[in-house]
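Missing here: one protein chain of the complex. Every other protein chain is in place.
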Amino acid sequence: MIRFHDIVKDDLAILGLPLDHNSSYMTGPALAPSRMREALHCGSANLTSESGFDLGMEPRWKDIGDLSFTNVENSLDEIEQVASDVLSRGAKLLSIGGDHSVSGPLIRAHTKTYPGLNILHFDAHSDLYDEMDGNRNSHACPFARAMETGQVKRLVQVGIRTLNKHQKEQAERFGVEIIAMKDWSTEVLFDFDGPLYLSIDLDVLDPAFAPGVSHHEPGGMSVRDLLNSLYKLNADLIGADIVELNPHRDLVGMTAMVAAKLTKEVSAKLLGK
Amino acid sequence: MIRFHDIVKDDLAILGLPLDHNSSYMTGPALAPSRMREALHCGSANLTSESGFDLGMEPRWKDIGDLSFTNVENSLDEIEQVASDVLSRGAKLLSIGGDHSVSGPLIRAHTKTYPGLNILHFDAHSDLYDEMDGNRNSHACPFARAMETGQVKRLVQVGIRTLNKHQKEQAERFGVEIIAMKDWSTEVLFDFDGPLYLSIDLDVLDPAFAPGVSHHEPGGMSVRDLLNSLYKLNADLIGADIVELNPHRDLVGMTAMVAAKLTKEVSAKLLGK
Amino acid sequence: MIRFHDIVKDDLAILGLPLDHNSSYMTGPALAPSRMREALHCGSANLTSESGFDLGMEPRWKDIGDLSFTNVENSLDEIEQVASDVLSRGAKLLSIGGDHSVSGPLIRAHTKTYPGLNILHFDAHSDLYDEMDGNRNSHACPFARAMETGQVKRLVQVGIRTLNKHQKEQAERFGVEIIAMKDWSTEVLFDFDGPLYLSIDLDVLDPAFAPGVSHHEPGGMSVRDLLNSLYKLNADLIGADIVELNPHRDLVGMTAMVAAKLTKEVSAKLLGK
Amino acid sequence: MIRFHDIVKDDLAILGLPLDHNSSYMTGPALAPSRMREALHCGSANLTSESGFDLGMEPRWKDIGDLSFTNVENSLDEIEQVASDVLSRGAKLLSIGGDHSVSGPLIRAHTKTYPGLNILHFDAHSDLYDEMDGNRNSHACPFARAMETGQVKRLVQVGIRTLNKHQKEQAERFGVEIIAMKDWSTEVLFDFDGPLYLSIDLDVLDPAFAPGVSHHEPGGMSVRDLLNSLYKLNADLIGADIVELNPHRDLVGMTAMVAAKLTKEVSAKLLGK
Amino acid sequence: MIRFHDIVKDDLAILGLPLDHNSSYMTGPALAPSRMREALHCGSANLTSESGFDLGMEPRWKDIGDLSFTNVENSLDEIEQVASDVLSRGAKLLSIGGDHSVSGPLIRAHTKTYPGLNILHFDAHSDLYDEMDGNRNSHACPFARAMETGQVKRLVQVGIRTLNKHQKEQAERFGVEIIAMKDWSTEVLFDFDGPLYLSIDLDVLDPAFAPGVSHHEPGGMSVRDLLNSLYKLNADLIGADIVELNPHRDLVGMTAMVAAKLTKEVSAKLLGK
Partner (left out) sequence: MIRFHDIVKDDLAILGLPLDHNSSYMTGPALAPSRMREALHCGSANLTSESGFDLGMEPRWKDIGDLSFTNVENSLDEIEQVASDVLSRGAKLLSIGGDHSVSGPLIRAHTKTYPGLNILHFDAHSDLYDEMDGNRNSHACPFARAMETGQVKRLVQVGIRTLNKHQKEQAERFGVEIIAMKDWSTEVLFDFDGPLYLSIDLDVLDPAFAPGVSHHEPGGMSVRDLLNSLYKLNADLIGADIVELNPHRDLVGMTAMVAAKLTKEVSAKLLGK
């Protein structure tokens, strides 16, 4: 169903990833792509970013639909394959929805195209577990998998507020840089040498702003602080994902609107606007 | 039903405007006045402002009821007439509820009494559309209508985060001063020369604080930041409206309480306390 | 049902107080202890504090169950007795749940063990009423009761935003130090000479962060600001309570997670971690 | 605030009773009258009963506003006084909102005007307690109070599903006829000799139909079955109340619509249509 | 976007109609098609009808996507055109979502293909208004429009419980047969001579079963009674629509599941299973 034929050089492809079988606590993120599209095109908002860039008028901004997995076991491999296909056309990829396990294959695909890849990761959790409930592809593990490739130059995690002993050891082992939520403010600036991949887990936000996530972890950032931090980001942004929207807990659709807003703003960034 | 006979010089009249037929996306604000009164008199709170002023003991603070429209077509004219009547008695007016289309006639009435009127407008949206879906009275248009009168000295908009090309052109055409949400903090101070009218659209707040609005636009301000900004406001405040509460999305009545709190604090300001 | 035999010197006892008959507006806090335990052990989180201290591995951290009141009339006396028993074993007490009336007897018990007791009280309300609806044990009165003992050295109240004339007079009469919400930020530091008891009413938080409370009072602090303020607290913390969670208004369990997070972080503080 | 001057012979007065301090479990019903009026006049419905009678065109159907209690202690006496005043004008009364304690004084007033009064009472609970938590005016007691007057000819209770030993004894003592929910169907017909007062506690309905009540007691009747039972009622209906709507639990306003529908249908019955 | 090329003789085309600008009270039904598809393919259910027919294995059951309106003014004409195109291929059409205004053009298209068309209409409302708020295409008017064509043999309305004077006159004028909700049970059988079109407005159900509709009208039927009535229907069913799902009020997605269940069961009926 993916409209590959639409993608050409310099495009930004928006790809839905309806997958949540690697979630440890609660399913739901598989429903995220359709809810994010619904919110993106909601009659109560428009498609202009806060920088004044109208995505609705931008021919390079292309929604290529959802990935239809042929097989649950191979789903992460299929994601890597699709991402590689998009990148091989000279386009960028912004994937939306799914649980955080999707970031493993997405990052693998990007490291192959972009040597010296840096990662900026917003999340309440480090997601550095070696395994969770016996599943090495769990949404609690993608950054362990990414770091094991040896192809990631720097991984900077922001907003973390649940670091336990095991994950702290993993962070030390992989040289992960962690900016805990308690030490963060919008004054913290990031400086990356080389290409940057951005991964946003919506639970980096306080549950007040994003109740529609599987893991409510109070004490997170506000939407405004996250947005302003992104606006200040001065880097060669080459790809991104926005994950962990869980519509089951999003009673009035508020979190879907947050995810859509981030999709617009990150899209503008990826398109250099 | 409006109790005009109650209003005398120096009073502050609270007037409910149960109107939402000019809403472009979702009806509901017509239900706002009764919910705001319910919250104002809720047993879980009291009527003392944060400055220590007890509205419950203030004889000048008078709720004159809801405007009962005789005719949908003329509703905005009826609002202008009622506002003019209140002002002609030497009283001030704080209108509560309704969608933002009510601000057009309210401002018209105030410009006639107060030459050189300034407007401070808190909102996620500029509401400067020339027309929306063919309706020039849409809640997306009141500030275009207000500026077209030529009687507004300055219009300052705060918290805007959805400015598209058309509205940007309108803002330039009318000389509107916009402080985008991304550039705002409570450090921003306002200085007005002459009388000031205040219009608060509840969606200037982040949906986390005010889920009960028609247009969820993430990235807004907190209630505390809005309140503190109002406390710092040093101006000759002569009238105000608090609009766009939508009870349909206000599951546990939280937004009605926000609207009631603002009603109390703005009332204290209008009464010079 | 309380497991006293488990408690030894230097322990931190967690005690549930399922009581809400002194609530003036809405019952519900009696359900809080079980919801807070559910959230504490929720599969979506872990037991490590933000300082890196794993409560799950700490033998001194002991949940001793809920107090089963034998008699509604004597419930506050029973609380004082249980608290005294815990303190007499050389242990500390963190009580969870119930309405704020529980703080009266808890503070009485602590003043007997800790001469020169200071109190740090986070709340939207001063709770200094002499009586409410004829009930001197109302959840609106505990700090009047505590100050009347004459055994409290200092009472510092933070986050207050509903101070009316009567409570202001009470505060002056008792020498209560009030840091109103409008004047507070995380820059405000506290310095206490002698032992400190901490009482957290969840409604000190903005209802956006803690909708599950009986009294929605907009304009409160964020969870992050409360947490960071607690981390900065440099004092001899010897006891605490976390009160006023009302599950009836906590539609998706978000506030229970906030209460559980605070339980973890305050526990770490009480254990010196 | 009650508009007595409007009431003349043969009118049906609609009176709001915003009272809930006699509720044993949860406050809220004091908010009911305004929500019921909001639902009655909601743009999504009309004022025609299922029998085809348009209340909006009926001059005898008069909303006289809410009773404003001057004093909590005397509130039930004030209700009796107001009801007596309405009845003394030759009008009928339909009271809306409040907890069930209001039925005590309402029935007392009606027995004085209508000797040989019968009562038909729809409820999940018998409300025959001698006292509850020391309060003989509790919403759990009104029918004990009514029967103690000795002026009630027959009390028929329908839909009961929580009869405990004490209430069973009370029912036997007072000769109350109980049709338990498990034995009821719309085939059960009622035949009363003399005037009939109708009291509907919304919790007679299953919580699926009426979630907005304080006491969720599953296994109740459907709205349709209640309506059809009322349509079949062939009696001299001379007064009624509709009680126990609790807006705190009525997330999307569904129960307020049920209460409004019943208000319309019972009004038509009382007006002989 | 409609996949016409997929449709061949004897197919059943499922078509989404994302339209709600003719709604008189509340928008939302435009979001229905995507929510109905989400529910249809929800992991918590399967695609087998209660008669044992597996739609997932049926090649004739084809989802052809949503109609993308080129122009709001002509939207009803576009619906008629698309429906006619489907019918001209010898296929049947089941349209999902939208407000009830879509039934006007759908019925027009069917009358042209099927002379002597009968209509069976489940609804709380007759939708026979001549106009509503000046709009003759309002969702309150489609059956007036359909009857004015003179091409409808019989219109039978079931579940009606809001018939006012105007609509009663319209019903008499057009010879509409109305089975009011109060007179209906699953024992009522229908017998049609000639082709039958089925139109289901979800508000025929009690709001307990279908809270996700714009017009809450208590006293409706249960899902089971509606399903059993459909199973008993012995007629030449040649087309159908399922309308008025409003996701804004469907907090936990329950009504979308009802709409999806009806889609499955009506599909089986249309395919003769």
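Note that the chains take the letters A, B, C, D and E in the order they are written out, and that residue 1 is the start of every chain.
Keep in mind that, in the parts below, contacts are C-beta pairs under 8 Å (C-beta built on N, C-alpha and C of every residue); 3 or more make two chains touch, one makes a residue touch a chain.
Quick caveat, the model's predicted, so the values are computed rather than measured.
Engineer: For the unseen chain, which displayed partners does it touch in the full complex?
Structural biologist: Answer for the hidden chain's contacts among shown chains: A, C, D, E.
Engineer: Pick out which of D:74, D:164 or D:234 touches the chain that's been left out of the picture.
Structural biologist: In the full complex, the listed residue that touches the missing chain is D:164.
Engineer: Looking at D:63, D:206, D:241 or D:265, which makes contact with the chain not pictured?
Structural biologist: D:206
Engineer: Among D:8, D:57 or D:180, which residue is in contact with the omitted chain in the full complex?
Structural biologist: Candidates D:8, D:57 or D:180; residue touching the omitted chain: D:180.
Engineer: Among D:24, D:113 or D:135, which residue is in touch with the absent chain?
Structural biologist: D:24
Engineer: Using the touch definition from the top, which of E:181, E:258 or E:271 touches the missing chain?
Structural biologist: Selected residue, touching the omitted chain: E:258.
Engineer: Contacts of subunit A with the missing chain: which residues?
Structural biologist: Given the touch definition above, subunit A has residues 25-28, 72, 133, 248-249, 251 touching the missing chain.
Engineer: Name, in rising order, the residues on subunit C that touch the hidden chain in the full complex.
Structural biologist: Residues touching the hidden chain, for subunit C, are 27, 30-31, 34, 37-38, 43, 247-248, 251-252.
Engineer: For review purposes, identify every residue of subunit D that touches the missing chain, sorted by number.
Structural biologist: The list for subunit D reads 24-26, 161-165, 168, 180-182, 206-209, 211, 214-222, 249, 251.
Here is the rule we use: only the chains that are shown with their structure count from here on.
Engineer: Taking a step as a move to a touching chain, how many steps at least join subunit A to subunit D?
Structural biologist: The fewest touching-chain steps linking subunit A to subunit D number 2.
Engineer: Test of understanding: which option in B-C, A-B or B-E shares over half of the contact pairs of C-D, residue numbers taken as the match?
Structural biologist: Equivalent contacts to C-D are found in B-E.
Engineer: What is the size of the turn, to the nearest 5°, that moves the C-alpha atoms of subunit C onto the matching ones in subunit E?
Structural biologist: 180
Engineer: Do the two copies subunit B and subunit C share over half of their interface residue numbers, or under half; same or different?
Structural biologist: Counting shared over all numbers used gives less than one half: different.
Engineer: Indicate the whole-number Å distance between the mean C-alpha point of subunit A and the mean C-alpha point of subunit C.
Structural biologist: 38
Engineer: Residues touching two or more other chains, restricted to subunit B: which are they?
Structural biologist: 25-27, 43, 206, 208-209, 222, 248-249, 251-253 - these are the residues of subunit B that touch more than one other chain.
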